[in-house]
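The structure appears right after this line, and notes come after that.
The complex appears here without one of its protein chains, the remainder shown in place.
Order of writing sets the labels: A and B. Residues in every chain begin at 1.
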Amino acid sequence: MKPKESFDTFSRGQNEQNKNVLSTTAAASSGHPIFEYASTSSLGAYQPASKLGSTAAQPLVSTKPPTSTESENFRPEVPRGVAVPPKFKPIRSGRNASLLTRQLWEGTVTELRDDGSFVAVLADKTDPGNSDEIAAFSPEDVTDDEVRLVKVGSSFYWIIGSERTPTGVIKTVSMVRFRRVPAWTQSKLKRAAELARHAADSGRDEKE
Amino acid sequence: MAERASEIISSSNIVLLGSFNPKIFQPEWFARQGLLPQAEVDAAEVKVIAQPISHFETERFTVFVTEQQFIAASKPDASPAPLRDLVSGTFFILEHTPVTAMGLNRQMHIPMESEAEWHQIGDMLAPKDCWKEVLEGRPGLLTMTILTNKSEPQGAQFRIKVEPSTQVTNGVYFETNEHYPGAEKESLQSLMEILNRRWEEAQNEAERVIRHVLSWAKRAK
Partner (left out) sequence: MSRSTPPGSDEFEISVLGPGRGECVVIHLGRNEWCVVDSFVPHGQSESAAIEYLSSFENGALHNIQLIVATHWHDDHVRGLASILRRVPTAGFACSDALSSPNFRKLVATAVTSMQGEPGAEEFANILGLIDSVSSRRSKPLASPVWAVENRQLFYTFGAGRFPVRIIALSPSDLTKRLAMEDFAQQLPKAGDSQTRLTSRNENHASVALWIEAGPLRALLGADLEHTANPRTGWKAVLTCHEGSRPDQLAAFLKVPHHGSKTAEVPEMWTTMLEANPIAVVTSFTPSGLPGKADLRRLDKRTTRLYQTTLGTGKPPSRDPSVERMMKQVVKDRQVVSGKSGHVRVRWPIGGNAMAPAIEVFNGAEKYQSARRGGN
């Protein structure tokens, strides 16, 4: 394989637009202390280029800021004073556990029933061409720490997928996850009020 | 897909370029803002929180922030749907952060039904016979990236990388990137609007492109 720099030059040379291409893919760089202990599961299923065993010449450290959201050339400089903690055991072995989403809905709660169940309108996010559906969910479908999020008007994801456990068992799973959106801030409300004022003013403004 | 569906490994991430203060992005901050459940934050694994870098993992997400880059990723065993809210919610609060570009990314390891099908993909992308004319040994595709422009907004691009998978036997690794530059005015807001509007579609679009490439495994049969 050609050295990395000349490959980049080649691809840039082919397309003038790529000269200043800003790419936004995430890539764990190789050879950097921070990533020496980062497990390959740190960025999900991301496959670092170093795993391919390339001996192409690559600079160990780059002081250039990243221009790519595909950060193959990104190698941040870590000041000497930063203490890099020792290796941690991963929380779970991400390599073998996986979830493949088969169906995703976004639901909006429209009604709370006395028995704790709730009714929602469901928009199909896997195939947006399908009609909306309406369904009633049991309180058991909601985790304890999300019960307080169940209100009329709140929205959630309903995910049905194939889960493969670390031991290799495959099963169809269903989960309801309420959307966690931050509360309104003074600043955001002020901005909305300014937008409303601006829109009203531009309607009244008679420019001749 | 012709592959062994149960062995597919998939994850997604969102990358922002701009100017960030990594020390803000600690697990507890996300819990205080209501963006992550307290229980998930309590079990978070902190890799490092320091001025130039913040890096921690929770049950579902990985967050990695430097002064120039913010990356949030969903784990392969978690749904990517809530990842949008994590990022959008963060920058709903930090609304004055200078952000210049955003990437909506997906990674998938797809096992093929057989070694023959696996070779077929490589042959469609980079025919081996051509290379055998000039190289000795058994040349094969190591990595290929295709880049194209999206019709809107201006400057938006789509990139797909294809490689042999290192995680799945006879597998193909795909990495897609939808790249968006921020608008000249209110760059962060324009990017968050795209994120809120486009996240699920970007995931579906990535899968559509990947399925199409995989269909090439059957084409020459």
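Note that a contact is a pair of C-beta atoms (placed from the backbone, for glycine too) under 8 Å apart; a residue touches a chain by one contact, two chains touch by 3 or more.
Just so it is clear, the model here is predicted, and its values are computed rather than measured.
The residue from B:E7, B:E57 or B:D85 that touches the chain not shown here is B:D85.
Of the listed positions A:Y46, A:F137 or A:Y157, the one in contact with the omitted chain in the full complex is A:F137.
Interface with the hidden chain, as seen from subunit B, comprises residues 85, 88-89, 92, 196. In the full complex, subunit A makes contact with the omitted chain through residues 102-103, 108, 110, 117, 119, 121, 127, 129-138, 141, 151-155, 158, 160, 162, 172-174, 179, 181-186, 188-189, 191-193, 195-196, 199-200, 202-208.
By definition in this document, only the chains that are shown with their structure count from here on.
Note: centroid distance subunit A to subunit B, computed from Cα atoms, is 8 Å.
Listed in rising order, the residues of subunit A touching subunit B in the complex are 1, 11, 15, 17-18, 21-26, 34, 37-38, 40-47, 49, 51-52, 54, 65-67, 69-71, 74, 76-79, 82-85, 88, 90-92, 94-95, 97-101, 104, 125-126, 128, 145-146, 157, 159, 161-164, 170, 175, 177, 179-183, 185, 187-188, 191. Contact residues on subunit B toward subunit A in their complex (touch as defined above): 5-13, 15-17, 33-39, 43, 45, 47-48, 50, 52-53, 55, 57, 59, 62, 64, 66, 68-69, 71, 73-82, 85-86, 88-89, 92-93, 95, 100-103, 105, 107-109, 142-143, 145, 147, 149, 157, 159, 161, 163, 165-167, 173, 175, 177, 179-181, 200-201, 204.
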